[in-house]
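Here the structure comes first, spelled out in structure tokens, and everything after it is commentary.
The complex appears here without one of its protein chains, the remainder shown in place.
Let's look at chain A:
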Amino acid sequence: MSTAQTRAPKTRLTTSAMIASIAAPGQRTAPAPFGNALVELAKMRPEIVGLTADLAKYTDLHIFAKAYPERFYQMGMAEQLLMSAAAGLAREGALPFVTTYAVFAARRAYDFICMAIAEERLNVKIVCALPGLTSGYGPSHQATEDIAIFRGMPNLTIVDPADAHEIAQATPAIAAHDGPVYMRLLRGNVPLILDEYGYTFELGKAKTIRTGNDVLVISTGLATMRALQAAEMLEADRIGVEVLHAATIKPLDLETILAAAGKGGRLVVVAENHTVVGGLGEAVAAGMLRAGIAPRFRQIGLPDEFLAAGALPTLHDRYGISAEAMARQIRAWL
């Protein structure tokens, strides 16, 4: 019997159940942290406008659209127009927040972000849902290489927040930054974790979230959340894991990263919700090599391949970015 003819048993995890949130069952969450933060910010900053390409509801921008209908531009499924119109609005003094999925910004609209926005240093904030592996729809929706694509674009600041706490803080921070920004977005009911660690977001700063003597994990985005969970698991095995969270991928806080990586003897692991090609891992590796720092180094990231469709917990485990998979890999390397 072929796979297509097989009925899924009721206990099998499903793709659609995971569309709304990446939160684990029972995990603390906050609803639509980006949309709510933007509405708050827009009260004080009348120049803020919102644009999307038929994805307001799926990027939490619908909250802004409802609060400020006269400041919201629905451009339809036209990402090239979306980015160039945002450039035009920025030229006329508006502060556009543009949302779509990361795949469409990175793959379809690249030239328009590059030439209409970044080359002219225009003040446009591009906020994109479904970064890395946060959709079970397969490669059409999985932006596994968005950071690799955008890292090569001059002038562009790249931010990958870990949770709802950080998104709420990063939203006003990127608005305060004068220049184009690409921010990866976790949408819907977004896990809350960094508030427990007293963390505050600062654009361009990597920060130590927890300390440990055996392993240094340098991580970004939701991989930081998973790294913190993995660190708890490994602590039970008396393995001390330090987690250094680099929310800003570009410009990268190499000073902090190299200082931590240079503290001898620890295994250095970079963990990211992104292909191992061209992301934070290779940025850190190049930085260390240029500085003459050569610890034992490993990458936790998505493989260089088009990934499968399915339910996210299954896929995160298969491709190594679930907390359990991270702990497994680190144990094996020690």
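Some notes on this structure:
Operating definition for what follows: a residue touches a chain if its C-beta (ideal position, glycine included) is under 8 Å from a C-beta of that chain, and two chains touch if they have at least 3 such contacts; residues count from 1.
The working rule: contacts and distances are computed from a predicted model.
According to its UniProt record, the chain left out of view corresponds to "Transketolase domain protein" among "Glycosyltransferase", "Transketolase domain protein", "Pyruvate dehydrogenase E1 component subunit alpha" or "Rod shape determining protein RodA".
Checked against the hidden chain, the listed residues A:Ala23, A:Ile63, A:Ala86 or A:Ile158 yield one contact partner: A:Ala86.
Only one of A:Leu13, A:Ala30 or A:Ala78 touches the absent chain when the whole complex is considered: A:Ala78.
Seen from chain A, the chain kept out of the figure touches residues 49, 73, 75-76, 78, 80-81, 83-94, 96, 111-112, 114-116, 119-120.
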